[in-house]
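Note that one protein chain is taken out, while the other chains of the complex remain in position.
Chain lettering (A, B and C) follows the sequence in which the chains are written, and residue indices restart at 1 in each chain.
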Amino acid sequence: MSKIPVGVLGATGMVGQRFIHLLADHPWFEVTSLAASDVSAGRPYGEACHWVLPSALPEKVRKLTVQPVESLPDCRLAFSALPSEVAGRVEEYLADSGLVVCTNASAHRLDGDVPLLIPEVNAEHTALIETQRRRRGGQGFIVASANCSATQLALALKPLHQAFGLRQVSVVTMQAISGAGYPGLPALEILGNVVPFIEGEEEKLEAEPRKLLGELEDGKVRSAPFQVSAQCNRVPVRDGHMECVSVQLGRQASLEELIAALEGFSAPPEVAGLPGSPPRPIVVSGQDDRPQPLRDLDAGEGMSVTVGRVRACPLLDFKFVVLGHNTVRGAAGGAIHNAELLVAQGWVS
Amino acid sequence: MSKIPVGVLGATGMVGQRFIHLLADHPWFEVTSLAASDVSAGRPYGEACHWVLPSALPEKVRKLTVQPVESLPDCRLAFSALPSEVAGRVEEYLADSGLVVCTNASAHRLDGDVPLLIPEVNAEHTALIETQRRRRGGQGFIVASANCSATQLALALKPLHQAFGLRQVSVVTMQAISGAGYPGLPALEILGNVVPFIEGEEEKLEAEPRKLLGELEDGKVRSAPFQVSAQCNRVPVRDGHMECVSVQLGRQASLEELIAALEGFSAPPEVAGLPGSPPRPIVVSGQDDRPQPLRDLDAGEGMSVTVGRVRACPLLDFKFVVLGHNTVRGAAGGAIHNAELLVAQGWVS
Amino acid sequence: MSKIPVGVLGATGMVGQRFIHLLADHPWFEVTSLAASDVSAGRPYGEACHWVLPSALPEKVRKLTVQPVESLPDCRLAFSALPSEVAGRVEEYLADSGLVVCTNASAHRLDGDVPLLIPEVNAEHTALIETQRRRRGGQGFIVASANCSATQLALALKPLHQAFGLRQVSVVTMQAISGAGYPGLPALEILGNVVPFIEGEEEKLEAEPRKLLGELEDGKVRSAPFQVSAQCNRVPVRDGHMECVSVQLGRQASLEELIAALEGFSAPPEVAGLPGSPPRPIVVSGQDDRPQPLRDLDAGEGMSVTVGRVRACPLLDFKFVVLGHNTVRGAAGGAIHNAELLVAQGWVS
Partner (left out) sequence: MSKIPVGVLGATGMVGQRFIHLLADHPWFEVTSLAASDVSAGRPYGEACHWVLPSALPEKVRKLTVQPVESLPDCRLAFSALPSEVAGRVEEYLADSGLVVCTNASAHRLDGDVPLLIPEVNAEHTALIETQRRRRGGQGFIVASANCSATQLALALKPLHQAFGLRQVSVVTMQAISGAGYPGLPALEILGNVVPFIEGEEEKLEAEPRKLLGELEDGKVRSAPFQVSAQCNRVPVRDGHMECVSVQLGRQASLEELIAALEGFSAPPEVAGLPGSPPRPIVVSGQDDRPQPLRDLDAGEGMSVTVGRVRACPLLDFKFVVLGHNTVRGAAGGAIHNAELLVAQGWVS
């Protein structure tokens, strides 16, 4: 098939750059439009953008003229890396205009008829698109990917929720600096330091996994009934969020059953074949001192999460550590993965 | 009064060096003997020791001849920075020989008649010394200071335990590399990385706070009845352990009461006057993004812990962050503080 | 004597904060006025300033109302931490209005009648003030402190220039992130990285040492006749610039003579007694692997430079490494030191 022309909103920012990088050789999608703020609009992308990724800026993208964010001509799908404060309005406008928007922004994540989507976790939530289309009266719609920390947590929780149910989840994060975008944190704030606060992050981490693991009922998602308590920290690591998690299950399980559930987890068939699906969504490590950002970041080319140190918890039932690649699975890679699912399910044509 | 002659066991290691540094201008103690392993014994300290602290090696210590660990002539008190594997035997031998041993090693921390001591937390536990002396049949005894992570946790928990009781404590640590001693972690393992494992640390952190906050009954310490669940991580920070803590209290309390208990906490009078006692054992920060190792490490010259981000917890009752100076309050500084208490209470003469 | 009331220009920036910190307990000066950009003017300093130093904001400064930069009422001397682009005009205006301005900005450093001053290096250059006052027709004047890298280089070169003459100086720097001010470098740019470029730095480092070591002739400074070649790099170090230097001398000297010149260097008597003068302006280390930012940064409370690895150079004559505290000696501390000299010499009254 010929590739689907796609656009990137907020193309000059760091997540925008990662979209462009990850889409450079995508088998299904081809970047044909870029949009950014008024400062950049009208200029060639190569000039408008301060490219900060280690990989080179793809040549055919370099010459594209940056558009204003309201207009993405000739695209059938747009990836949004817009900053939250403008994402809400612009994405709404574009979806109302008939475009499919796969967004990484937080603005619409908790909207009732917007699927908050991770293909391996809740592919069936795309059913919300029907409702959303009815509201808009057209073919356009928004699908959101979750916060980076919430994404990797939800992936690790999915098999436990499925097999045993979940009652309580306690999570403390140690998050990489790339999660704050560019320029992000001044080096003076984080070199050799830990900052025990990330604006808005704990709220997202306490809410989003519940929607992600929620059940579809009468065209709505009912949030999963467990409670989450989150504490979020920034650490001097470039890429890769670590999460120390404790869980109380819905029913009793042995450590062996728990590990078996994690190791046995696989994507449903319609998801397993997507270009962005890793062989194993969850890699379980048996080594004492793993996962580590240094060693496990690239599992599944950044699309797998790695779980380790699975053991009993004296307070809740079990505890473990989850590592995910915050700028691949947790951002641009996740949104592209969602778009692949939409194509596979026939929502994009 | 003339100063009390003291010795340092394991004087060439990193904790040993910190003892020497912190004792350099101590008003009550004077270092007159140094002991280390056979490799170093017989040589002048300045030659035997690879001094790694930023501060200069005190001149009068440089020329002291290093002794074998079994002999500390002319001392009335010894600070032990011995490695765990030899500490057990050597400290026992020296205490049996009549010496007072203030140890930073873990070997005897949980022994029934050895006080595990933090002056502001459980000064009354020194009563165990009587029992211990009876066992030994002499004037010598061992007093232990707690693991660095356990020390700062116990300090933060003390006012809560006192005011409201404690049922459950969940703690995730982000610990500095200096906690691993010298040479400690290879730079290749931790630069830009997080390691989610520290040998033996979680066990100590789950056990020691309960003894520290335990009650003295019939000449024994009954461990406090709360449960602790710990997850320990190493982060690329030089000094200062961070702990994300959640607590369930024994009785209901408001956030204001909790903060008031933390802010109002002070040492008992016999402790407040010790040279090593900081003005406030617990400093409470109201800023969103504090405490941080970079900014709060030196509170109370490293003898205060800083508590911040006190807030409600959706699972337990409250959560907060504690920072402590792992090589001052959490190691040599804590053991010296204990020795000061022993002098004040008349156990050393 | 009662303290001299002084002001700080650009008080909310990082260098401004260091001025305030270093002046907090100064024996001769008292901060009575603060000035900053229009955004901050009119607000209490404690509110207008995002204080980023580890030490606490001094209480009596917290409540001072920030002034516009053109007005520093009741001050006899102002320290300027203004950004270069406004420093030129504002400092000129204030000096013309009769104020003594000790500036850390680069705008006027190379002006013919502005002394570029390091007390131990060229205290006699203050003679330029006469010429400058004549030009202005009043008592005000500007005295500049040099670029941080140039300052520590000039200090190390001074005794060599004095004893042997200098023909060529090759210098490669490894500079700390604090040199870039706040917010300075994004952590994403420098964590685990080296950036081989600092805007404008090489030009300063090639020009300023020549003026600093220049000779006063007929009321002008004739730049010293040696050539400097500089290459400047940013490294992930918080504070402390390292410089690898090679020199060709004006006359032959042995390694012993060179070291003796460095070790024997002392400030002239009028400088040695200033509050900011360290016991030894140059500390020479004989250890193979020194100086290091970690271990030698605070020599002379940040006012000494440390020189090490002095050895023969196969190309020029000798090579060595110099470390200096870029935010103390190399910035606010240096400017205050200059002001002390002005007081001692009677230029401020």
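Just so we're on the same page, a contact is a pair of C-beta atoms (placed from the backbone, for glycine too) under 8 Å apart; a residue touches a chain by one contact, two chains touch by 3 or more.
Given the structure is predicted, the values throughout are model-derived calculations rather than measurements.
Contact with the chain not shown here comes from a single listed residue; of C:Gly137, C:Pro269, C:Pro314 or C:Gly346, that residue is C:Pro314.
Between the chain not shown and the residues A:Gly192, A:Pro278 or A:Gly308, the one that touches is A:Gly192. The hidden chain makes contact, of the residues B:Gly165, B:Gly184 or B:Gly214, with B:Gly184.
Residue C:Ser246 is the one among C:Ser246, C:Ser304 or C:Asn326 that touches the chain not shown.
Interface note for the absent chain: among C:Ala36, C:Val114, C:Met174 or C:Val328, the touching residue is C:Met174. Remark: the residues of chain C touching the chain excluded from display are 168-170, 172, 174, 189, 192-197, 206, 227-229, 231, 233, 235-238, 242, 244, 246, 288-294, 308-309, 313-316, 319, 321. One chain of the complex is left out; on chain B, the residues touching it are 52, 177-178, 182-192, 236, 238. The omitted chain makes contact with chain A at the following residues, 54, 191-192, 294-295, 298.
Keep in mind that, in the parts below, only the chains that are shown with their structure count from here on.
Once the centre of each chain is set as its mean CA position, chain A and chain C turn out to be 48 Å apart.
Separating the CA-averaged centres of chain B and chain C is a span of 41 Å. In whole angstrom, the spacing between the mean C-alpha positions of chain A and chain B is 42. In chain C, the positions touching at least two other chains are 191-192.
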